[in-house]
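If you scroll down you'll find the structure; I have some questions about it.
The complex appears here minus one protein chain, its other protein chains still in place.
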Amino acid sequence: MKIKPRLLATASALLLGLAASLGAAPARAQSAGVLHIYNWTDYTSPDVIAEFTKETGIKVTLDTYDSNETLLAKLKAGGSGYDLVVVSDDFVPIFISQHLIQPINAAQMPNFKNLAPQWQTRAWDPKAAYTVPWQWGTTSFMYDSAIDKDPVNSLGTLFNPPPSLQGNVGMFGSQSEVVDLALIYMGKPLCDANPSDMEALVKLLKGQKPFVKMYDSDGVSDRLAAGEVAMSQVWSGDAVRARLQKPTLRYVYAKEGATGWMDNMAVPVGAPDYQNALKFINFMMDPKNIATETNFAGYQNAVPASAKYITPSIATSPEFNPPKDLKVVFTMACPAQATKDYDRVWTLLRQ
Amino acid sequence: MLKLRSTLLLLLPAVGVIGVFMAIPMLITLVFSFMTANTYGGVTMPLCVDAYVQMLFDQNFDGTLSFVPDYVIIMVRSVYLALATTVLTLLLGFPIAWYIFCQSPARRMLLLTLVTIPFWINTLIRTYCWILLLRDQGLVNDVLEYLRVIDHPLPLLYNQSAILLGLVYTFLPFMVLPIYATLERLDTRIIEAAYDLYVTRWRLFRRVIWPLSRPGVGAGAVLVFAPALGAFLQPDMLGGGKQLLIGSLIEMQFTASRDWPFGSALAIVVTLAVVIALILQGRRSNSGVKA
Partner (left out) sequence: MSKPTEGGFNWRHAPEFGFFTTLMVLFLYAPLAVLVVYSFNANRLVTIWGGFSLRWFAKVVQNGDIQAAAVTSLIVAAAATLCSVTIAVAAALALARGRLFVGRGAATGLIMMPLVVPEIVVATTTLIFFSTLGMTIGLLNLIIAHTVFCIPFAMLPIQARLQAMGATNEDAARDLYGSEWRIFRRITLPLLMPGIVAGGILAFVSSLDDFLISFMVSGAGNTTLPVYVYGMMRMGVTPEVNAISTILLVISTLLAFCVFIFSRPTAVSGAPAAKRPSLSLSTQEIT
């Protein structure tokens, strides 16, 4: 048969390639200087990695995940091989309690003093025993001032849209983000599980639903810039991107407050290159390095001295500089009853 | 007929691989569905049937149990969409498979590859491109407005029809390829003989082609229905996340809701439903076509 030799050739080429890649992976892991970073895509500046490798000679591999929840599911199910993960603040207590991340005693690291005092003791990790700040931002909403010409300073505009914005509103697709912002609007504490509050919450969200175009956390800046939505819940960094495309967009610092979130570096239990991970964490507390990261991803960092290295267009943007009196409520991990309740709210809403 | 020994040997790799790497995880799922949810994901003892109860009776905010039709509604909606997808891909895919069959062998390969090349590109990306095409500021609306066929953009996206479009788009080759593989074996002399007897095209289809292509259609139906039932990407992206389908619901349980037992229980129910449907379909096709 004519096919056979060529089939054999292709098959052997594939097998060779397979063997090569299998051989390569373990070899890399066993050499002294490797670091396996696990982060969101496009969230680790390639310049930072290059700089780190230059300074220490440690080779870095980067793998990606799409959300805290899937990271949690994967580590809980036994996923391993990673040296550094980046976890949002509301998940840090969960990871700690589930013994998924190990102590790093960051307070002892040489660069720890570079962190701003308010970030040295964070509510979710007071002694910085497990985590170090990566980047942080606020979550609020953005609207097109060309469509709604009135000044907007309240979350009420988002949850009870005026006629000009109705039908063109976007909300996040994640239950915690939507519920948190709604609770802030209602003036209730996060992780509230009071039954009458829950009923009010459902009523609020269901009342908003007819005017919402989609519940989706992805591609928000795209949508705002293209005009697909005239108002949307959005993260501060994304808001900058959207506004640069469409100057009439405005990020709102509402009087009720905004959600705050911070992503933190942590080392998973069973990390093969523990020392290298610590080196990287220390490296990222240096002002120049974290500034490179901020310039790449566009979110704030926890090192005040980095301010002089940040590109002006980012540094002076309103999204980057929340007003001093803004009530920033950082996200929290909620106990079982509250989680169950929010689940119920979310299912009822999207059913 | 092959000898028993050869038969078993041939079957062994498939059964072995799937038996070990699939059946054991399924067993784990079954066990999980009878355990209690750990607050932060995972499962703990004690064993209970809470997960199954939750499908029909959920806890209200004040702790009382009441019957909730929500999950049943979600299930019914998902089955409906999966069935609609299967029927539509059949209606659209059969003519394509037939046309390819009518070509010369060289042209057949060309057409087959033409039909399958799009599927090398990630579903997420192609779905994103559909959003670019269908949304209010998308190409379709732009063109229609330019041609002055409409004055406001049509709401083509973020509804059930958009989900259906996305599902049909994703699963079309899974219907076309098996049908083509079956049609290819068709003895063209039968067709010519039928035409010599002055058959109409419709009768030809109904009496000759359809019965002979049933194995392919059955295969295609399974390949479309089962994954379509569990799909969560198209509903979330194209449907605007406003209506939950069973795939998204189960995915939620393992991620945001951290309720692995409930997710496992739902998965078991879905699996059982599809398996029963498959068995029924298998019985029918075995007693049917005698090629």
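Think of it as A and B in the order they're written, each chain with its own count starting at 1.
We adopt the following convention: a contact is a pair of C-beta atoms (placed from the backbone, for glycine too) under 8 Å apart; a residue touches a chain by one contact, two chains touch by 3 or more.
Given the structure is predicted, the values throughout are model-derived calculations rather than measurements.
Student: Could you run through the displayed chains and say which ones the absent chain touches?
Tutor: Result: the unshown chain touches A, B.
Student: Looking at the whole complex, which of B:Leu8, B:Ile73 or B:Ile150 touches the chain that is not displayed?
Tutor: Of the listed residues, the one touching the omitted chain is B:Leu8.
Student: Take the complete complex as the reference. Which residues in chain A touch the chain that isn't displayed?
Tutor: Touch with the absent chain occurs at residues 1-3, 6, 11, 14-15, 17-18, 21-22, 25-26, 28-29, 36, 38, 40-43, 46, 61-67, 70, 73-74, 77-83, 217-223, 225-226, 228, 238, 241, 245, 297.
Student: In the complete complex, which positions of chain B touch the hidden chain?
Tutor: On the chain B side, contact with the omitted chain comes from 1-4, 6-8, 10-11, 13-15, 17-19, 21-26, 28-29, 32, 92, 95-96, 98-100, 102-106, 108-130, 132-133, 137, 139, 169, 172-174, 177-178, 180-182, 184-189, 191-193, 195-196, 212-213, 215-216, 218-220, 222-223, 226-227, 230, 246-247, 250-251, 254-255, 260, 263-264, 266-267, 270-271, 274-275, 278-279, 282, 289, 291.
Convention: only the chains that are shown with their structure count from here on.
Student: Mind checking the centre-to-centre distance between chain A and chain B? Centres are C-alpha means, answer in whole Å.
Tutor: The mean C-alpha positions of chain A and chain B differ by 33 Å.
Student: Enumerate the contact residues on chain B facing chain A in the complex.
Tutor: 39-42, 58-63, 70, 73-74, 128, 135-137, 158, 236-237, 240-244, 249, 252, 254-259
Student: With touch defined as at the start, can you tell me which chain A residues reach chain B in the complex?
Tutor: Going through chain A, the ones touching chain B are 67, 69-70, 72-73, 76, 94, 97-98, 173-176, 193, 195, 198-199, 209, 212-216, 219, 226-228, 333, 335-336, 339-341, 343-344, 346-348, 350-351.
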